[in-house]
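Here the complex is missing one protein chain, while the rest keep their positions.
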Amino acid sequence: MAGSYMNKMIMVICTMAFVCFYSTASMASMTKEETQKKAIVLAVFGTTYPAALQSIQNLKIEIEKAFPEIPVKLAFTSEVIRAKWAKRAKDAKWRQQHPEIPEEFYTIKNPLATIANLQDQGYRYIAVQSTHIFAGEEYQNLKAEIETLASIKTLRDRDKPFKKIILGRPALGESGDVYHYKEDIQRAANLLKGDVDIARKNKSALVYMGHGNEIFSTGAYIELEAALRDMNPDMTIFIGNVEGFPQPERVINGLKKAEIKRVTLFPLMVVAGDHASNDMAGNEKDSWKSMFESNGITIIPIMRGLGEMDEWAALYVRHLQDVMTAYQF
Amino acid sequence: MAGSYMNKMIMVICTMAFVCFYSTASMASMTKEETQKKAIVLAVFGTTYPAALQSIQNLKIEIEKAFPEIPVKLAFTSEVIRAKWAKRAKDAKWRQQHPEIPEEFYTIKNPLATIANLQDQGYRYIAVQSTHIFAGEEYQNLKAEIETLASIKTLRDRDKPFKKIILGRPALGESGDVYHYKEDIQRAANLLKGDVDIARKNKSALVYMGHGNEIFSTGAYIELEAALRDMNPDMTIFIGNVEGFPQPERVINGLKKAEIKRVTLFPLMVVAGDHASNDMAGNEKDSWKSMFESNGITIIPIMRGLGEMDEWAALYVRHLQDVMTAYQF
Amino acid sequence: MAGSYMNKMIMVICTMAFVCFYSTASMASMTKEETQKKAIVLAVFGTTYPAALQSIQNLKIEIEKAFPEIPVKLAFTSEVIRAKWAKRAKDAKWRQQHPEIPEEFYTIKNPLATIANLQDQGYRYIAVQSTHIFAGEEYQNLKAEIETLASIKTLRDRDKPFKKIILGRPALGESGDVYHYKEDIQRAANLLKGDVDIARKNKSALVYMGHGNEIFSTGAYIELEAALRDMNPDMTIFIGNVEGFPQPERVINGLKKAEIKRVTLFPLMVVAGDHASNDMAGNEKDSWKSMFESNGITIIPIMRGLGEMDEWAALYVRHLQDVMTAYQF
Partner (left out) sequence: MAGSYMNKMIMVICTMAFVCFYSTASMASMTKEETQKKAIVLAVFGTTYPAALQSIQNLKIEIEKAFPEIPVKLAFTSEVIRAKWAKRAKDAKWRQQHPEIPEEFYTIKNPLATIANLQDQGYRYIAVQSTHIFAGEEYQNLKAEIETLASIKTLRDRDKPFKKIILGRPALGESGDVYHYKEDIQRAANLLKGDVDIARKNKSALVYMGHGNEIFSTGAYIELEAALRDMNPDMTIFIGNVEGFPQPERVINGLKKAEIKRVTLFPLMVVAGDHASNDMAGNEKDSWKSMFESNGITIIPIMRGLGEMDEWAALYVRHLQDVMTAYQF
């Protein structure tokens, strides 16, 4: 063993002159400027529908327009969707058939990895913007992640991985007294008056299909519905969910009670992807289209993701600005 | 030694090819099996010295040998060192001059990003092994990061980003009653008897240069010194630090009091990199070599990183096994 | 009823004597057995209304009956109410005039102090039961407190201040997939069929006045209302809130649309205290009574706290049992 040490010592000594080139003097260290770097992460559920990507791209463009000096990275919260894109990334034929898909979509990571890679590259100020509709399960999980990352303590303050890591609230707000979710709901209801006009022109009721949730209160949908009704007392308006309360049955019963025969149906989702194409407007037996029709109600489905609307994107821009102001980002 | 280095190199390359295959092949959609995937992250301070990389590679190889079914990823905790490698990654000339450097060294990330990227790829069981000497500042910061990631709560348990994320303790142990750091110190002192033999053959005292710390108790070094002295009562043994207590002055005063004229000097660090080359064995006025010599003490510096010793690597393997057992990883 | 109240009173006094003996007798030094001691904390908003105390006492008695071996301590979450009782404690005249008030009400502390004092006395297993109606602001704050206390880490596991500290969910459940809040809402709706019968006998609609919240989704009320309507399709049923959505205006508009002239009005609160007496049944201009009457609707107010109903108390017993089972308390 001592002999092997000697050998090692000799080898090391022999390389020392060479090694001297790479001493501390030449080390590129993180300057103050570099650790001041800011980035925005746009957290989207994601979609596998090429046609639905425009909603996401539009959200990104609007955020980039509002914060021209800060790089914006997309993150997909859905593992299933990321896996699908990872598969496509390796499918040369698919890629050839979809020249319109921007490169970045093939490598979008989840929020945690997106944030951590930015941090590794020296971004210490990270603002994450949720693009969820309301503060449901997905948002709570994202918030837990961000708050936990923000709570990492180091022995010296200067070594904290994040100087600031903040999260903008979803479209319909969140609980707490910093921002009043009731105002967010009012604002969102206001933005949807174009949809009301379309339904009015269609001489129909207006129905939205939200995603909803089985395990988390979906009261925000009911409050949005109430706000839309208050603003448009001449119209019959309902919101139902794919998952959880209020169910489509409540919508159908309500429509029947009001003797409605015709409905304009929008997804209340950021993208018009799988849920809009299948659960809402599909031809399967349990699609909303089928259920409504079997109750004698004609539907006019509109495949529009809310993300396509610049005014809706502006809600997220506003929420991002709010949180940046609050935390002096 | 050089031969053994080449052998290890070949092994690394073979292993990497295997790991590559393993990790890309399995990236389709997240089945239950895939979220059971385990990975090991080896957290190293890092080095910019090509010659010192062998210590790190050896640590990795030993960990891989001990856990042949689990992919092992390196992470560098030092931002300065990562920045240097990132610069080299873009320097074609440098890369051409260093064909011996494995590709992976150009893209090593910090522990947070390394962990997050693994998680994004479906690894939900992550074991991080510190390669620090003692539980000082760097280790505490790493531990805070791991514990914080482990504490992320989601509404459903199944959505937790990590099923298990655990951290193996450094070579000289850590506080707490789960593992007794005094036993870790005994074990480490035992491993160093080869060094004692070398110093004895050199008819010299034995001195180690540790890194140390200004802001965190470095008592572990003193306890290691005491253990080495107890085990080798015929020898004069000292540990001093580059930073913090015990300073080199204490070592020099102690040596003078004991009328020692000759010292075998080792770095007490995982790699024999910048500190060993400059602070320890360099010719500048404030190097230990210069300080000792100006006090009439001849030094025999040995450029050996502890990571080169398989027995030292085995300490980390043991600590990793311990934490895996404790958490049923 | 008064007789049953007296009986309960006697039982409380008997139980208290027993509990007193139990807790003082065991206060010597901390043997292993003693750190196994369990206690229940019943977290109530509180009331200053002597007559409303029976609801709280009843809840306590039902919990004590279900867990006869575990001492039960009351805690008031309302600082205003605690301050009022602290004032009364020093008011000899008031106390003389209220011989029916059990001693313990004069010294009830908030949940944090109640828990900490039990811990100081060697209780390391503490189960807190919320007596809130739904998982609103008060419950979230209480939960944050309990979860934070549960997360205190010590160097040795045996020194953790709490072996287990757990929290039972409110009557209408909470988000997450451990317990399904929709089932909790069904169960609660079921329990209220006696109220529906009263309203039916009164040839009136049934209206509940909940407390509600401005800053936290109150969707649970809407889902309870929907469940009550589904179970009793012949009845007109509304829930409105003192604070937040759905407002009394929504109730009044709905009643007018349904051409209802007569309403049986209950508080949807654990105690029939200040809100029931004033906001609901008071004669001030902005009381629900006045508002409804000025809209031509007669009200029959019923001053019943839900806590008086053994079946409602049984909900909390069940939730406490659930969390004890889940955590092997």
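Letters are used for the chains, namely A, B and C, taken in the order the chains are written, and counting of residues starts over at 1 for each.
Convention: contacts are C-beta pairs under 8 Å (C-beta built on N, C-alpha and C of every residue); 3 or more make two chains touch, one makes a residue touch a chain.
Quick caveat: nothing in here was measured; it's all calculated off a predicted structure.
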Sole residue of B:Pro246, B:Gly282 or B:Gly307 that reaches the chain not shown, by the stated touch rule: B:Pro246
Absent chain, residues of chain C that touch it: 1-2, 27-30, 48-51, 79-84, 87, 109-110, 112-113, 115-117, 119-120, 122, 137, 140-141, 144-145, 148-149, 151-156, 159, 161, 194, 197-198, 201, 215-216, 272, 274, 277-278, 302-304, 308
Sites on chain B contacted by the missing partner chain, in the whole complex: 135, 137, 140, 175-177, 180-182, 214-220, 222-223, 226, 244-246, 250
Residues from chain A at the interface with the omitted partner, ascending: 151, 155-157, 175-177
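Quick note on the criterion: only the chains that are shown with their structure count from here on.
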Rounded Å distance between chain A and chain B, as computed from the means of their C-alpha atoms: 40
Centre-of-Cα separation between chain C and chain B, whole angstrom: 56
Where chain A touches two or more other chains, by residue: 137, 140, 215-216
